[in-house]
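Excluded from the complex is one protein chain; the other protein chains are retained at their positions.
Chain lettering (A and B) follows the sequence in which the chains are written, and residue indices restart at 1 in each chain.
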Amino acid sequence: MLKYVGKRLALAAVIAALSVTLLFIIIHLIPGDPARTMLGPRATPELIADLQLRMGLDQPLPVQILIFFGNMLSGDLGMDMFSNRPVATIVFEQLPHTLALIFASIIWSAVLGIFLGCFSAVRRNSLADRLTGVLAVSFIAAPAFVIALYSLLFFAVELRWFPAIGAGEPGDIGDQLWHLVLPSFAIGLSWVGYIARLVRASMLEIMGEGHIRTARAFGLPEKWITYRYALRLAILPTITVIGVGMGFLLSAAVFAEIVFARPGLGKLVIDSITTRNYPVVMGSVLVSTILFVASTTLSDIVNALLDPRIRQSS
Amino acid sequence: MAITETKSDSFKTRGEFAEVLHHLVRDPLGLTGLIIVSLIFTAAIFADWIVPYDPIALNIKDRMQGPSMNHLMGTDQLGRDTLSRVIMGGRIALQVALPTIGGAITIGVLLGMIAGFGPRWLDNLIILFFDTVRSFPTVMFALAVVALVGPSLTTVIFVIMMTSIPTYGRVVRTQTLTLRNSEFILAERSMGASVGRILAVHILPNVLGPLAVLAAMDIPTVVGLEAGLSFLGMGVKPPTPSWGSILNDGYSLIRNTPWIIIAGGVPLILTTLGFTFLGEALRDVVDPKLRGRR
Partner (left out) sequence: MTADILKITDLSIHYDTPRGALKALRHVNVSVPRGKIVGVVGESGCGKSTLISTIIRLLANNAKVASGSIVFDDQDLLALSETQMRGLRGTDISMVFQDPMQTHNPVLTIGRQMTDIQYRDKSTTAEKRNRAADMLALVGIPDPVQRLDQFPHEFSGGMRQRIAIAMALMARPKLLIADEPTTALDATLEVQIIKRLHELQAEIGCSILFISHHLGVIAELCEEVVVMYAGEVVEQGSVRDVFHSPSHPYTKALLDCDPGHIKEKTRSLPTIPGEIPDLVNLPAGCAFAPRCSQVFDACRSNRPAWNECKPGHHALCHLAETETVS
């Protein structure tokens, strides 16, 4: 098991390092200069040269990457040139809001999705199964930010059931949860569909396997077989998908944060782009990339914990 | 033997197309998808003739009007007709989606085949590249690029294309790997057929089905991303009417002109539903193994 975790962490580190490097290279390949971007169109060449020097942009690309990695490992994502605060501090101030939103979305969508998937699989090919299937596909197709806008319009602006903006009073957990309802509904909806379909498909596959036949041959109650024997296995691919889903949720969270004017990583990035605050943009993108890699790694490790076969095969 | 194989293949493909269509029309979900998608394409192609008003012409006198017989979906804060903007927005959406997916498929197929047919180290390298690209949260990555080069249609296409390459590449690679060692390919190779010929004649036709399914399922994602970026003001530049920018106009005046948000969102939802339904139905036809599971 430890060996597996070690291997998986090493792979994650390689992927994270590679994606950061790739990001760096892409940014350098496309036309546009961070210093010029930050200073705007009316900057004098001297000012630009000065900022380039301060940001280390005069160095060759490999050196820049190495310096960047060195700084990153010591928790330094650079300085925000406007407020003179470290980028890392700014990003980590906003991160909890985004994480809260993502976890709230994962939890409600996983619970509902697993329930719907089981419901469908048990009633295979019935009318209820077909309707759930169409519903699941429709959920999957729903674009998160349109759902966000519609729920803002109907439930916050028109019906006034839920608050329209912000993340709630700091310290007041109830109020904060209340503010989470609409945003997490909006970005979790398509995951309900994904998870329902995935659970249904893997349930049906597992229900046809030999060990389920054994359980039936021993006269175990059908409910027992479904929920304790089959579901335990059927949930495993869902965990992997949730890990990958973090990436999509990070993207969707940007929209939810803008629509509901919530603080968070997405809002930080958009605001920083508008003020041309390039270091903060890069810092947030990096943190979210690493977050994504971390979550896929974590889901693989959780999977290994739950599935003794993976532990063995490593 | 090789010649008969090819002949029967191409013959089969033509018969298959009719059969695929037949199956699609019989599946209620597929038929719904097909109808919606055809409507969207028709509206986008003939947009110039359909629109009741010039979608970018200002008309301050008629600004912020609710839905009426003159303006079926009302007007925005600059007096532009929402319905006309929505129809034109469909054209923009497809103008982004089609080249993006076309490009992603082309590059994905190439990389996937190289990975599947090439030496082991190259395969590993390409897989690593796929994994790396997939580890960018798409919107964040797009925003990073936009932050540098500024918002534009090209930026949107480039970013979305980059992030969708792995989806196609992986499928092609897997298919190539399985086919590579199949008997008829080994026979062809032993008879001296070139790798290019094998790829073009045998492997490409075999991946077309799964690719079509993936593309149909991917269009909603791309359309949604374009609209999303435009909504954030990081995509298509005003006054070009994108569904995203229409939603943005509606959002800033949500309490005054709620009809704009509704009008901008409905076509987006319809498009994503239509293509997803079509993709689902297509997958059931292309992959009969899955049909049994439904």
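Methods note: contacts are C-beta pairs under 8 Å (C-beta built on N, C-alpha and C of every residue); 3 or more make two chains touch, one makes a residue touch a chain.
Treat the numbers as computed from the prediction; the structure is a model and nothing was measured.
Trainee: Among the chains present in the display, which ones are touched by the chain that isn't there?
Mentor: A
Trainee: Looking at the whole complex, which of A:56, A:96, A:166 or A:308 touches the chain that is not displayed?
Mentor: A:308
Trainee: Where the complex has a chain not shown, which of A:116, A:195, A:215 or A:239 is the residue touching it?
Mentor: A:215
Trainee: Of the listed residues A:229, A:255, A:278 or A:292, which contacts the missing chain in the full complex?
Mentor: Residue touching the absent chain, from the options given: A:229.
Trainee: Considering the whole complex, not just the chains shown, which residues of chain A touch the missing one?
Mentor: Touch set of chain A with respect to the missing chain: 209-211, 213-221, 224, 228-229, 232-233, 236, 306-309, 312.
Going forward, only the chains that are shown with their structure count from here on.
Trainee: Please tell me the distance, in whole Å, between the geometric centres of chain A and chain B computed from their C-alpha atoms.
Mentor: Each chain reduced to its C-alpha mean, chain A and chain B end up 22 Å apart.
Trainee: Where on chain A does chain B make contact in their complex?
Mentor: That would be residues 14-16, 18-19, 22-23, 26-27, 30-32, 34, 37, 125, 133-134, 137-138, 140-146, 149-150, 152-153, 157-158, 201, 204-205, 247-248, 250-252, 254-255, 258-259, 265-266, 269-270, 272-273, 276, 278, 281-282, 284-285, 288-289, 292-293, 296 of chain A.
Trainee: Chain A touches which residues of chain B in the complex?
Mentor: Against chain A, chain B makes touches at 29, 128, 131-141, 143-150, 162, 220, 223-224, 227-228, 231-232, 234, 247, 250-251, 254-255, 258, 261-262, 265, 268-269, 272-273, 275-277, 280, 293-294.
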